[in-house]
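Structure first, commentary second.
A single protein chain has been omitted from the complex, and every remaining protein chain is retained in its original position.
Labels run A and B following the written order; every chain starts at residue 1.
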Amino acid sequence: MNVNLKIWRQAGPDAPGKLVDYRVEDIDPSQSFLEMLDKLNETLVKKGQEPVAFESDCREGICGNCGLVINGIAHGSKGGCTTCEIRMRQYNDGDTITVEPFRAKAFPLIKDLVVNRSAFDRIMSKGGYVAVNAGSAQDANLQPIHKDKAEAAMDAAACIGCGACVAACPNASASLFVGAKISQFTWLPQGQVERGSRALKMVKQMDHEGFGDCSNHAECEAVCPKEISIANISRMRREFTKALFARS
Amino acid sequence: MSKKPTLDSKIPEGHISEKWSSHKFNMKLVNPANKRKHKVIVVGTGLAGGSAAASLGELGYQVQSFCIQDSPRRAHSVAAQGGINAAKNYQNDGDSVYRLFYDTVKGGDFRAREANVHRLAEVSTNIIDQCVAQGVPFAREYGGTLANRSFGGAQVSRTFYARGQTGQQLLLGAYGSLMRQVDEGNVEMFSRREMLDLVIVNGKARGIICRNLVTGEIEKYAADAVLLCTGGYSTVFYLSTNAVNCNPTAAWRCYKRGAAFANPCYTQIHPTCIPRFGETQSKLTLMSESLRNDGRVWVPKRKGDDRKPEDIPEAERDYYLETKYPAFGNLVPRDIASRNAKEVCDEGRGVGPTGYAVYLDFGDAIQRLGKDVISQRYGNLFAMYHEITGDDPYETPMMIYPAPHYTMGGLWVDYNLMTTIDGLFALGEANFSDHGANRLGASALMQGLADGYFVIPYTLGNYLATEKPEEVTTEAPEFDEVAKEVQEGIEKLMSIKGSTTADEIHRKLGNIMIDEVGMSRSEEGLKKALEEIPKIREQFFKDLCIPGDTKDYNKELEKAGRVMDFLDLGELMARDALERPESCGGHFRVESQDEEGEAKRDDENLCHVAAWWFQGEGNLPERLVEPLDYEYVKPSNRSYK
Partner (left out) sequence: MINLKDPGISSVFKKLLTGFTGLSLVGFLIAHLIGNLTLFAGPDVFNAYARFLHHFMHGMFIRVAEVGLLAFFVLHIWSALSVQYSKRKARPSQYEVNTYAGGPSKRSFHSMYMAISGLILLVFIIVHLIHFKYADHDAVGTMKLENGIEAVNVYKLVVSSFQGNFGYVLFYMLAMGVLCSHLMHGIWSAIQSVGLTRPSTIPFLHTAGMALAIALAVGFFLLPLLIFMMRGTFDPEAVPDYSSGHAALTSLTSFFPAA
């Protein structure tokens, strides 16, 4: 099969960008979307042109490195998967596909489709953990955890930090990412000690990074490769409120 | 050229169960107030690197942590699905530290160092405690206790898991701890940096040279010790289950500076991967080995039977693992499962469009346990398989085929995890020490975290307290020299201006590697590989094409540098395989098998570690030997029948 592509090209953070037309021919429908881009790049490189810069690593939907906005939807229209998990059989021969980077002020563009998501790391550094040093833990089975709670924690912990929630949000909000991390620890006994300060500190850093506020559009949940529920955002707000009252 | 290494393993005296505790007591300590004065570089942020950087930060060292990804959380440990082993014996099924030790030594086909493995088994229990304390959401039973599953190569249930995301959850635990140390100012994080060389001052590793992958800047960093936690080299096969950016460059450049590279031919081909479909694939996808708990592996008894799986009656199916290995059945270790799959496919009984696949059937399990239970256990794996292949494993058997997955070989390290270069340590998959010739499932996560959380914090302290490294900064002339060499290397690649892409060369190398240095190896094939690889290298240096600029985000330049090292490493793997005319673990030499076609070890001549010592470009490396003594687990025929 063949497809036409409109890909966002931008040489650097301050350079002007635009959509550039390409055509990729002879695609195997079993190929992944990124393998199709690999093919395009190989042709470009052989012509001595600069390939389209995009990121990917594990190519099995877990590292969170890949992330493209395909035809206006982060990680494409299929839902519940990352860009690298998209297969070309989802498209029709002759389709025109627009590919853009994740756009947000907090994710400054590096080149073409590559953006800098280190804002997430800085948010995590403000409380996305249980502060326990190596070597000081008690036996793991001393503290039983209700299976349902462990599952709920796992649901929230499934986040891969890809940033699609931010990319898809009409406000470029990071609420789903932050909400999921805060929620995970509320379900676990280990997370209780820092429960309040975690919510306040992570939210503060989120605001500081320049993400937008949340308007409950729930686009984030729709594009989340791990289908993390916006109930986590609701939970973040409860945690935040509780922490506010507990502190004052 | 540095002094010839002695390969002194520095195994402590005493009974195997006492070695680590007495060693911990005998090691020197760095005074808490002095830790702040020591700088440590940690390269890589996977389970080994992330946990090491975090733990050293917690102790108060000044740590600089480097990764090639945009965030430390993306290191390839994230992709591990199945689980992590620990000798907790929560199931009351007879597990113990000694049994985990025994299973690992046996699973490694008696090519691992006993003392290291025992230490690994000892600290395995601490790892689970540590991770639970960090809030890792492991699977639980209804009573609230931790759940376990069983994995290949073990007859006990000792694997802890978090859905199909165990790797990511453990990594997030380590990453969280790391980010806490970043926030507290003990760790400085450098992401999007690729280590391109090691700087040695007065015979000791004192720093690294990196390329900033965004600006292209060549950067110099100095420290009192360098920890290499850069993973393995499965991507030498081009198609593997590893992430596309996984690469051995950092380790390889250290090898070229004098760190011996041990057992490069020990690679693991994972039995349960989605089969290859064509030429344009960029990677292979692993399906967790835990699937073999409930899935039954079979092929048609008749050659070329192209009926649909559901149309093949029970009597005409060959459940070859269950018949051949009644004791372990579908749960035989990885190397055995992989080799048997290759064997039946080579016989012409493989299935699928290419004939290189076998069935993994959940029909019985779904009937026995119900679809719900199966979906709870493997739901995400089934969904992933469905997505990639278009087949629904609830309805029709999965098709699987082995794929390169893990490399047991790596930089040679002593008991303290120090390489043959003083001050250079290697942790996790980057070293060679714990898995011998074959790694058991769910042991990689265990080893990475063991090294980072519970071994290096002690042994590094001992090194620093003993050596008392003098002050060195990046102003030292050695830094400029190495940086200049790195710069020249890059310019050399850029100046070729040919018409072949790095990927094309990589694919070519990969084909040779998988054919001749893959699941089974022969003298003839290995010699062929040793002839072919230099030809590919020649093409590489003649016709490589890298567009763009060095002072920019330039993926093609990154890839080219790595492919250059893959070529060298591939050659060394073939050479190592050739010099080991026995079959052991993941290394199967067709010349060395018994009457039944099972692997035949040569304990008399080859019960040793082969560590290769670089002798300069164009020269053959020297093969050094560390003999392996089995005091506790006597080498036996590794039977799983």
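Criterion: a residue touches a chain if its C-beta (ideal position, glycine included) is under 8 Å from a C-beta of that chain, and two chains touch if they have at least 3 such contacts.
Treat the numbers as computed from the prediction; the structure is a model and nothing was measured.
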Visible chains in contact with the missing one: A
Touching residue (missing chain; options A:28, A:50, A:85 or A:219): A:219
Residue among A:57, A:85 or A:100 that touches the chain left out of view: A:100
Options A:91, A:177 or A:211, residue touching the unrepresented chain: A:211
Contact residue for the chain not shown (choose from A:1, A:131 or A:231): A:231
In chain A, positions touching the absent partner: 6, 8, 17, 19, 69, 71-74, 77, 79, 98, 100, 103-106, 168, 170-173, 175, 200, 203-204, 206-208, 210-219, 221-223, 227, 229-231, 233-241, 244, 247-248
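One rule holds in what follows: only the chains that are shown with their structure count from here on.
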Of chain B, residues touching chain A in the complex: 51, 54-55, 58, 69-74, 76, 78-79, 88, 90, 126, 128-135, 137-146, 162-163, 165, 167-169, 172-173, 175-177, 179-180, 182-183, 189, 191, 214, 243-245, 277-278, 280-283, 285-286, 384, 387-388, 390, 453-454, 457, 499, 501, 503-504, 545-548, 552-553, 555-556
Chain B-facing residues of chain A, complex: 12, 28, 30-32, 34-35, 38-39, 42, 44-46, 48-51, 53, 55-65, 81, 85, 87, 89, 110-111, 114, 116-118, 120-121, 124-126, 128-141, 143-147, 150-151, 153-154, 157-158, 160-161, 184-185, 187-188, 190-191
